[in-house]
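All protein chains of the complex are present and in place, except for one that has been dropped.
Think of it as A and B in the order they're written, each chain with its own count starting at 1.
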Amino acid sequence: MTTVDITTAPERAAHRVAEFKPNLLQSSEHDLCPGCGHPVAWRLVLDSLVELELERRTILIAGHGCYTQMMRISDIDSLQCLHGRAPAVATGVKRMKPDAAVLTLQGDGDMVSEGLHEVLHAAARGEKVTALLFNNGVFGDTGGHMTATTVIGQRTKTSLEGREAGEHGYPIDVAKLLAQIEGAAYVARGAVNTPGMIARTKRMIRRALELQMAGAGFTFVEVLTMCPTGWFVPTLDGPEYLEDSMMETFGIGELKAPD
Amino acid sequence: MSPAPSTPGRAHLTRGTVVLDAERCKGCGLCIPACRPGVLSMSSTTNAAGFNLPELREGCTGCMACAEICPDFALEVWKFEVPVAASATEKED
Partner (left out) sequence: MAPRLMQGSDAVADAAILAGCRFFTGYPMLPFTELLENMAKKLPAAGGVCINAESEMEAINMALGAAATGARAATGSCGQGISLMQEGIAELALNELPLVVFNMARGQQDYFQSTRGGGWGDYRTITLAPKDIPEAVAHTQELFHLADLYRTPVILYGDYVIAHTSVGIEVEAMEFGPLEPKDWALDGTMSGTGRARQIWTWNRGKPNTPGVGPDRAWNTIADKYAHIEATEQRFETYRAEDAETLIVSFGTTSVFVDRVVDDLRAEGLSVGSFRPITLWPFPAVGLAEATRGKRHVLTYELNAGQMIDDVRMYAHDRSVIRAIGGVSQDESGMRQGDLLNADEVRQRVRRAVGEPVAAGQ
C-alpha cells in the first residue's frame, strides 16, 4: 500500500479545487472539539455568502454557545447577543438596514429553550432575516445539559439515565412549528454528518439566503450537527449516532418552501 | 469504519490529492468514512498536539468530501491535470 505525500502541494501539474478555509474565515483556529459539526455547517454558510455575492453586506447576530467562536473568527460585521434573543435583535437590525443580508446563528439551547418566543414571533412578523439553528440536541458549551431538542433516550448531565418523557418531557421540533407560521417563507432541516447531507444542506442554506434577499419573508435552516462530547460517544461514532438518534426524531428536508 | 475495499486486480486512477495542515488536524477521523473512494485511513503519525493524522493512498478522485467534512479546515484538495495510473507496486489491498 503506497501512501501519498500530503504534507505539501503536489509536484505534478494540478489545480486546487478546495481551499483550506473559506475566504470569510479570518482564521481556522478554534477551540471546538474534534469531530464537532458546527464548523462543518458554518463553512456552508460562508461559502454560500460568497457564491451569492453577499459578503460585503452581511450582518451576523450570534447567540451563546460553542458556535460563538464561528462569529469570532469570521470576517463578518457581527454582534454577539443575549441568549435566545437573536431573532429580536435581527429584527431591529434588518428594519434599519433592509439591504443587508442578516443572519442569526443559534444553537438548540439558545433558540429552542431560551428563545422559542423570539423565533416564533420573528417568523410570524415575516422578518426578512435568515435564522440558522445548529442543533446538536445538547447544551455543549456549558458541559452537556438537556435542551428542548434533546431526544428521548439521550443521556446528558441533567438526564443521566437518558431523557424520559414522563420525567423530562418531549423534545420540540421548532422547524415544524415554524413551518405552520404564515410569515415563514422557507423552513428546512439538513445535517452535516455525511458528504451527501452536507451537499443537500448547502443547497438549503443558499435557497434561504436567496429568498431573504428576494424579500420573501422569514427563512430558517436547521442543521443537525455532531457533538460527540455532549453525546458521550467516541468522536468517530458522531456521524452515525446523529443518524440513529437525532435524525430519527427530526426529519431531513424542506418543511416549507415557496412554490 | 474501515476504508472501502478496492477491487482486486483493477488499475486505479488517481485524479487528485490533498494537502493536510497537520498542526490544524485534531485527529477526529471524520474524513475517513467521508472519503468516497475510501483512500483515507488513520495513521500512527501524530502532530505536535498528539493527534493522530490521516494518510492517503492512491486513488483520490478529488471529490472534496474530506475537505467539506473537516471541522478544522485542515484539508486542501487538488486535481491533477492528467489522471495518474496506480503505481506498479500496488497489487492489492
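Brief remarks follow.
By definition in this document, a residue touches a chain if its C-beta (ideal position, glycine included) is under 8 Å from a C-beta of that chain, and two chains touch if they have at least 3 such contacts.
Quantities reported herein were computed from a predicted structural model and do not represent experimental measurements.
Looking at the complex as a whole, the chain kept out of the display touches A. Here one chain is not drawn; of A:Ile76, A:Leu105 or A:Val192, the residue touching it is A:Ile76.
The chain omitted from view is touched by exactly one of A:Ile6, A:Leu24 or A:Met213, namely A:Leu24. Among A:Glu19, A:Glu55 or A:Asp237, the one in contact with the hidden chain is A:Glu55.
Check A:Gly92, A:Gly215 or A:Pro234 against the missing chain and you find that the one touching it is A:Gly92. Listed for chain A, the residues touching the missing chain in the whole complex are 23-24, 26-27, 29, 55-59, 61, 71-82, 85, 88-97, 100-101, 117-118, 121, 125.
One rule holds for everything that comes next: only the chains that are shown with their structure count from here on.
Remark: chain A and chain B have CA centroids separated by 27 Å (rounded to whole angstrom).
Touching chain B in their complex are the following residues of chain A: 1-4, 6-10, 12-21, 25, 28-30, 32-40, 43, 192, 194-195, 198, 226, 235-236, 238-239. Those residues of chain B that touch chain A in the shared complex are 1, 14, 16-22, 24, 26-30, 32-34, 36, 43, 51, 55-58, 60, 62-65, 67-82, 84, 87, 89-90, 93.
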